[in-house]
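Here the complex is missing one protein chain, while the rest keep their positions.
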Amino acid sequence: MRLNRFMIRPLVEAGLREELNAGDTTGGFLVWDDDPVLTGQIYAKGSGIVCGLMFSEETIKLIEPEAEVEYCVQEGDPIGPGTVMLKIRARASTFFMIERAALDWVQQLSGIATKVRRYMDLVKHTRVRLTDTRKGWPGLRMVQKYAVRVGGAHNHIFNLNNCILVKDNHIKLAGSITNAVAILRARAQHTNKIEVECETLEMVQEALECKVEVIMFDNMDLDEVRAGLKLVNGRAITEASGGVNETTVARIAETGVDVISVGDMTHSVRAIDMSLDVKDIKPSAQRTIQRLKTLASS
Amino acid sequence: MRLNRFMIRPLVEAGLREELNAGDTTGGFLVWDDDPVLTGQIYAKGSGIVCGLMFSEETIKLIEPEAEVEYCVQEGDPIGPGTVMLKIRARASTFFMIERAALDWVQQLSGIATKVRRYMDLVKHTRVRLTDTRKGWPGLRMVQKYAVRVGGAHNHIFNLNNCILVKDNHIKLAGSITNAVAILRARAQHTNKIEVECETLEMVQEALECKVEVIMFDNMDLDEVRAGLKLVNGRAITEASGGVNETTVARIAETGVDVISVGDMTHSVRAIDMSLDVKDIKPSAQRTIQRLKTLASS
Amino acid sequence: MRLNRFMIRPLVEAGLREELNAGDTTGGFLVWDDDPVLTGQIYAKGSGIVCGLMFSEETIKLIEPEAEVEYCVQEGDPIGPGTVMLKIRARASTFFMIERAALDWVQQLSGIATKVRRYMDLVKHTRVRLTDTRKGWPGLRMVQKYAVRVGGAHNHIFNLNNCILVKDNHIKLAGSITNAVAILRARAQHTNKIEVECETLEMVQEALECKVEVIMFDNMDLDEVRAGLKLVNGRAITEASGGVNETTVARIAETGVDVISVGDMTHSVRAIDMSLDVKDIKPSAQRTIQRLKTLASS
Amino acid sequence: MRLNRFMIRPLVEAGLREELNAGDTTGGFLVWDDDPVLTGQIYAKGSGIVCGLMFSEETIKLIEPEAEVEYCVQEGDPIGPGTVMLKIRARASTFFMIERAALDWVQQLSGIATKVRRYMDLVKHTRVRLTDTRKGWPGLRMVQKYAVRVGGAHNHIFNLNNCILVKDNHIKLAGSITNAVAILRARAQHTNKIEVECETLEMVQEALECKVEVIMFDNMDLDEVRAGLKLVNGRAITEASGGVNETTVARIAETGVDVISVGDMTHSVRAIDMSLDVKDIKPSAQRTIQRLKTLASS
Amino acid sequence: MRLNRFMIRPLVEAGLREELNAGDTTGGFLVWDDDPVLTGQIYAKGSGIVCGLMFSEETIKLIEPEAEVEYCVQEGDPIGPGTVMLKIRARASTFFMIERAALDWVQQLSGIATKVRRYMDLVKHTRVRLTDTRKGWPGLRMVQKYAVRVGGAHNHIFNLNNCILVKDNHIKLAGSITNAVAILRARAQHTNKIEVECETLEMVQEALECKVEVIMFDNMDLDEVRAGLKLVNGRAITEASGGVNETTVARIAETGVDVISVGDMTHSVRAIDMSLDVKDIKPSAQRTIQRLKTLASS
Partner (left out) sequence: MRLNRFMIRPLVEAGLREELNAGDTTGGFLVWDDDPVLTGQIYAKGSGIVCGLMFSEETIKLIEPEAEVEYCVQEGDPIGPGTVMLKIRARASTFFMIERAALDWVQQLSGIATKVRRYMDLVKHTRVRLTDTRKGWPGLRMVQKYAVRVGGAHNHIFNLNNCILVKDNHIKLAGSITNAVAILRARAQHTNKIEVECETLEMVQEALECKVEVIMFDNMDLDEVRAGLKLVNGRAITEASGGVNETTVARIAETGVDVISVGDMTHSVRAIDMSLDVKDIKPSAQRTIQRLKTLASS
């Protein structure tokens, strides 16, 4: 699902307050006497899939609600060096204040979307579904997962309340998969599937007998995954996880597993380079210069 | 400078609330009747430079102030597969709740520190100072820059109030470097140096005549940098920026430039893989299982 | 799952700041010169199921971290007039400040737990699962749903991200249940079941053909529910909703439906009366009285 | 006094963020490709006094500031099954996101206003003033008390800084009513009246001698209240409190007491059922369906 | 009433975050390798009445909960050059971080308390009560009014919900004092007195006929105040306001008016100079120096 301005506002506001602190020293003094309305654009210097344009817009609008922002591309579009993404009309002071924050959001989010798209291309000859994990920067999960969707992959769970995911430590505490599933079936919401992380085929077998809806092959090698799939034989959704990277993902997908969850798409990301260009600025600090000269000669 | 628990608390708390939302479904129901105190450890699966241990500790302490956390390594230490970093004594429910958030901070911050250390090694035969930029995830600048320090590099400016940094758009608005510097000298704090981003040698010359303290060679090639250095001849701190990566950094450093600022150290980072292992969990959900059986047979 | 102090703190703090505003006029001036440590207790005046003791404790501890709070009953225990629930040792000023906020949480949450328990008793001769809905006071959903669990019922979904719940307006927008389910299967998390709200048997039939995991009989009468159950015949979890109250719930449960979701348990609640009693206060305002007399006679 | 959007915004925003969490899974994916502007209405299914319409409007406007909301009834108007309260023009995604939060505010607040109106009707043959207490959900006092005003009753104090209210524990600490009043007259604001909670006629007598402005008959039976009124004889405002419910309120009012404070009006409330109906939705997910079919056949 | 740590924490925390921003550059790098525990003290350089010690303590404890703070004087005590107020035991880094924030609170609050005490001395030969107004820095009213109490004067109202204060614009809107009072008696809380700001004796007369509890002589000269007092003749509390300063206050008090409200005590304040002295610091940066030398010679 898409995000909206309400949802991203607290994060965008935090980014701006971090950047502004008590004010913009350089830009702020240069526009002290005159703050002209200018036009500018945000454009790409690197290549990839664009994501996060609304974050730039919201950064600008928080500073200057009357500023105008025109979208030249849409979320998920491919971009390359020179692609203009946003055209902006705003005061000089606004451009000076928002430059870094407005660019950083799109650079980082596009970095994720671009990597995700590359992963998607690697498995497009299969029917596998790629998902993210919860790995990445804490506090920014909503936006990292949004970039995954824009890149074309799916989301795995959002937080500890969004799924029933039984892991090794849970199983140890419960005594067995069977016990854990019994407790969770009895107590947890009836609307969630139960997923069990299985490290061995024995665990897969036990999980199957518990009729869990999703079985994760956790850090299994390709042969184990294939054996696991045979065992499951369509009685549960299967998911492979652990050690997935751009080199291995295709072969894992080719096993026929239903889902592959990939931490690498969010925890290790290369930003896409972008820049903000202000057009046709005419020198407007003349009044200031004049006043300083008068002072100097007095 | 180091961070402390007070400084990181708002970020750590945000990360935890994102993860917990309205509660931990899986873990929470498994410990409903019995929540034993357990021991566990956070250890490395990948290799690199560790950073962010205090974030894990604070994540744990926010949930359970009485939990015990022992540091087995120090910030900036090298780690490899199997290196135990933190030993933890806490309730089962705490382990279940904090796992992802506690790991994510260290994984991402160590990712930065590790990359920074690699950059440092590439230029250790020179006297250059490497600094970060403000590029990276908005809202997390304080922690990203902390990881840069732990990795051994220096920080460039923190925000728009932390330095006087004259960029191309400022110059256009002011009419010239000379004008911009005159205004800023007249109005901005006397405690900050003025740095000017120069794209040409003419700009370097003008900046020098304005007696600015720091001159940035912005996106210049090696020959231009060398020419710039000759022009400056020790009359200002020199800084190279733009297009710096692990392939190019050594050669730039060898020109003798004083500072190289590198966005790549914070905007494009590979996380270091880590894991949380809970030790010797004895099944403690028996009371729950028993109760469920009773219910089932009634 | 249980809540913990970290999770409830923001709500408890908001309740306290609302009550204190800029200070406690009455209590605050009476203890201006002397603020003795006293003992007291929170006890029931009405009857029901207790819930929310930790909210009282946290209210007290936020004001005076050194205060001592002893639990005399456990969450979910039955209470009646005179049942002592918490014994407290704290400063007089603390008792004066926390009284209303500390009581209100337990009164309201116990009100929910008590109503839930009554509902549970009405259906205990069946195998039905009772759940809440999202109805109730906005901003307090986490605590309202917690009280439902303490009362012995189950939770339905927590928020719009916690389940896939297809309602009439969704179906209209998609064109059909079939379309809606196709889109959601293709795009939403693989870990969530899909529930469809069906108002007619035709809708039940279409949902079944889409193989959705949960089918809600929305505002159907008993005959329709029975017909629906026959149609479903174990191929999906069945849920009845709409028009459920203490008069109707047993008969609905006796149809054999799997789940009944009941808004009434959280949106219409009678608080359980409670009181705070401070013990053995010895007059300690004598110093103040004496000083006032001196002033008056001067 | 009325509330305004500024005053309710933090609460409305909290309600929305609770509901949205990281996004609307069901609605969000259905409008991914196309998000049409629709009309809809909020209407009553139960009967009562309407309260809280501004909360619905603010919920909608926070998501979509351009949405249009038309009021068909005013705060305090009687409503019954089918009464349309608000007409809305907004995007499909907005309707999906705000439904529950927008309804919950009005359902709960109307529940209070409705109960208050019923109480008012029970005493309309007397000259008594009915007030609320501070009982109810912590953190929502401002809105609960607003609903009391809309229902036609009056507010008692808002918080510990809004009145001087001397209770039993205060009296014990001070040594006597006389002492407590002396201290408070000497130190507290001259703009507040002093109210003393009296449990016996002796206490009433002492409070009278202290010339306090308001005397509360705390948990007294009707005969005691009458004796108290005789004793006071117009020398103070009299207030009855404790054990007030819909059965007893009229007889208490008939004693001639000036004020009756009623916790029941806010702590035990039945919500008024309401619904959101979106009109004339034309299927608009066709683009999505088409794309999925293409994918499926590829 | 006194404040407590819970009440002041949000303000103290805001002060600290403002000061620290992303870290303490100077102090932070000096203690990078070694952060010794030191003792120090906060002492006065100017003279006055001390107020706000708890704000210093809380500033320290927020950074280092284990730090020890010993009070050498109490709130409201007179201090002079050299008076030690707090003894502190904390890490060097804590001293460096908290110095300015910890001092500023006490300097400013003591400035208010000192001025208030001077006012009190000017009227001690009368029975007048001095109160503050709501004038001063927005957002800090709670603490400014606390300093007024510590200085020995009384508080006037805290906010718009803390009293019924009828001003000229209210009267114009209502049509007359009589109208305004009738509406407010009918609708506002029965626990608040009504105060009317009267600019003429005619207004005083009308207010008296409405039996309001407090009559303010607003910006009247001494003769008018005396005439007003004669008119009121004990039938209401009288309050003089407007144009009160250290020159005029005694004469106003000598008229026999009950209350004088003085904006000057909070809106125009001279801080009391204070200083933080760290004792017996032994050089502990040797490890750092040594390491730098090694680096330099490498």
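Letters A, B, C, D and E mark the chains in the order given here, with residues in each chain numbered from 1 onward.
Here is the rule we go by: contacts are C-beta pairs under 8 Å (C-beta built on N, C-alpha and C of every residue); 3 or more make two chains touch, one makes a residue touch a chain.
Here the structure is a predicted model, which means the values were calculated and not measured.
Of the listed residues E:61, E:134 or E:190, the one in contact with the hidden chain in the full complex is E:134. Interface note: of E:5, E:87, E:100 or E:226, the residue touching the hidden chain in the full complex is E:100. When the whole complex is considered, the residue among E:67, E:85 or E:180 that touches the unshown chain is E:180. By the touch definition given at the top, chain A reaches the unshown chain through residues 16, 20-25, 27-29, 31-32, 62-64, 93. The omitted chain makes contact with chain D at the following residues, 1-4, 6-7, 141-142, 145-146, 158-159.
With the whole complex as reference, residues 11-12, 14-16, 18-32, 36, 92, 95-97, 99-101, 104-105, 107-108, 111, 134-142, 158-167, 169-170, 172-176, 179-180, 182-184, 186-189, 192, 263, 267-271, 278, 281, 283-286, 288-289, 292, 295 of chain E touch the missing chain.
By definition in this document, only the chains that are shown with their structure count from here on.
Between the chain pairs D-E and B-E, more C-beta pairs are in contact across D-E.
Centroid to centroid, with C-alpha atoms defining each point, chain B and chain C lie 41 Å apart. For the pair chain A and chain B, the distance between mean C-alpha positions equals 18 Å. In chain B, the positions touching at least two other chains are 16, 20-25, 27-29, 31-32, 141-142, 158-159.
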